[in-house]
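For reference, the structure discussed in these notes is given below.
One protein chain omitted, others in place.
A and B label the chains in the order they appear, each numbered from 1.
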Amino acid sequence: MNKRLFVKGNDALAMGAIEAGCRYYFGYPITPQSEIPEYMSRELPRIGGEFIQAESEIASINMLLGASACGVRAMTSSSSPGISLKQEGISYMAGSELPGLIVNICRSGPGLGGIDASQADYFQAVKGGGHGGYHIIVLAPHSVQEMYDLTMLAFDLSDLYRIPAMILGDSVVGQMKEALVPHSYRNPGLPSKNWAVSGKGGRKEQSIIKSLYLGDGELEAHNLKLHERYRILKEKEVRYEGVELEDARLIVTAFGSAARISKTAVRMAREVGMQVGLLRPITLYPFPEQAFRKATETCGRVLCVELNAGQMVEDVRLSVHRDAEVFLYGRPPGAGSQPTPEEIFEQIKKYYEAIS
Amino acid sequence: MTTVLKPAFQRPVSLKDVQTHFCPGCHHGTIHRLVAEAIDHFDIQERTIGVASVGCSVFLYGYFDVDVVEAPHGRAPAVATGVKRVLKDRMVFTYQGDGDLAAIGTSEIIHAANRGEGITVIFVNNTTYGMTGGQMAPTTLPEQVTTTSPYGRNVGSEGYPIRMAELLSILEGVTFSARVAVDSPRHVLEAGKTIRKAFQCQVEGAGFAFVEVLSACPTNWGMNSLKANERVGREMIPYFPLGVFRDHTAKAGKKPQGESKLSHLGKKS
Partner (left out) sequence: MNYEAFMAGYGGQGVLVAGNLLSMAAIIEEKNVSYFPAYGVEKRGGAATCTVVISDEEVGSPVIGSPGAGLLFNQLSMDKYFHRIRKGGFCLINSSLIDGEENREDIEILRLPANQLALETGDARLVNMVSLGAYVAHTGAVSLESLKEALKEVLPERNHGFIPLNKEAIDRGAAYAMTGTEKSRAQR
């Protein structure tokens, strides 16, 4: 058995990235994710990698674009205001079919907001974020172990589909320490990146990484190709966790840190005999639409818990069986506004008691 | 005795045999050729990666027969940084216009220069936004009329044209910074040598090299080709003097270049 380490979430993410073969990091400091660039600046030079503290978030996402165009695994990390700045580059990466990892250890907003744990960047993450009608892969870890595991998965999915991937966390999963069992990365047989630039080096054809398509019908075809990939993602790559859904009369749904807090609330409900289950999306894009549809064929009530004023709830409503009722417990983030399991339990009681 | 006749004029190998989309009298074609000649001179076509910017120069890959990455507007030096840090033994150049480099991309160019990234930057200054239809650029001359300075550039409210070659020359990270023009045969020859030197800087691992090229934009200036060409010497050069503003190539020496890690790449047929 591998040794159990006691590690902070942000450090686990950085460890997972390096284990997955990422050797290039570009970023700009911002709370509450600075452990990630600090870890990378310490470790990457020791293993032949490159760390650049860029002049801005804009520069760092474009350095990622450049590195990724060369076919290597590379990443950037930031927090909400910085991720807004990166949206331009993310759109270009999506349009240029470039993989790459973007980490958002989300803080509260809008504007400068605060540094408290937040899930208010859900829309920005799953609906495209930048201009032009695209999606990126979005994974939401809810534990330190998942910060490690899902980072590896994010690189794999990103490379396989040539779509940028995002880890969407917050200061709870980023600052929390838990046991981590590191394990070796195994390449799941990904195709070679023969599209990358390298200098022609004897090749007859140029490698061109671009998102500009001006010929008649070219851009439409390019968009349809990208959207076909998103469809395949929905078909093959959805991941979620279901806890005691079989007999549930009320399903609590939440992702990331809100799911962690909700787990205890669901346990409290079960302890007093309430039939409550938990459905936790792990991939926020592709969203587990079918899982919600199926679970709500037998359970007609869903309580969506979010650290925002209600965002994922819209995707839940679009996904559930038409007869299901969806309720929201949205807590906009800020100092002293982090919900406790007890508070969520109160909400569970409220909607559960209404059933009978 | 047989005499082998060499052609006196031929297309550089790294320039594709295609017609350009550039307007008649535009200097981009000349500058493209000078860059291609430099690439041929050092025989680096097979290991060169161009970074295209946004503007008239976006179609870089259409003219240069090298690998190309397209960058968002102004971000070419950051993209080139990412490429060069991965592929340390490749030759990486950006080709940017004045809106791209001197307005929206000032942050990226200054910091790439300041870090001394081992790239070559070709900066085409034609005092206007070409592709978007002749708007005021950061390099637009005082009193110059453009579509967004219809009464002439008012330096009181719009500031003065930025001299990028001089600006970058004060940064310690910069090895070579110069300004050239391509409005006369003599200037073209000088420009060719200077661009070659900027590539040599990279070939020798000596650091960041920058060449600003004064260029005509007849269409947006509302002039015919000859008049536009004349304007470069008459109006631009007095404000943007030609010359080398920093040359530390002798001092810089050879920086260590790491091996590129390319084992992960599949072969393309």
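FYI, a contact is a pair of C-beta atoms (placed from the backbone, for glycine too) under 8 Å apart; a residue touches a chain by one contact, two chains touch by 3 or more.
A quick note: this is a predicted structure, and the numbers were derived from the prediction, not measured.
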item	value
Contacts of the hidden chain among displayed chains	A
Listed residues A:Arg267, A:Arg293, A:Arg317 or A:Lys349, member touching the removed chain	A:Arg267
Residue in contact with the excluded chain [from A:Ile61, A:Val172 or A:Ile348]	A:Val172
Residues of chain A (touch criterion as defined above) contacting the omitted chain	4, 6, 172, 175-179, 260-265, 267, 335, 338, 340-343
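Note that in this section only the chains that are shown with their structure count from here on.
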item	value
Inter-chain centre distance, chain A versus chain B - centres from mean C-alpha coordinates, in Å	39
List of chain A residues in touch with chain B within their complex	23-24, 26, 48, 50, 52, 54-56, 58-60, 62-72, 74, 88-89, 92, 96, 191-212
Parts of chain B lying in touch with chain A, wherever the complex brings them together	45-49, 51-52, 58, 61, 65-72, 75, 78-87, 90-91, 107-108, 110-111, 115, 258, 260-262, 264-269
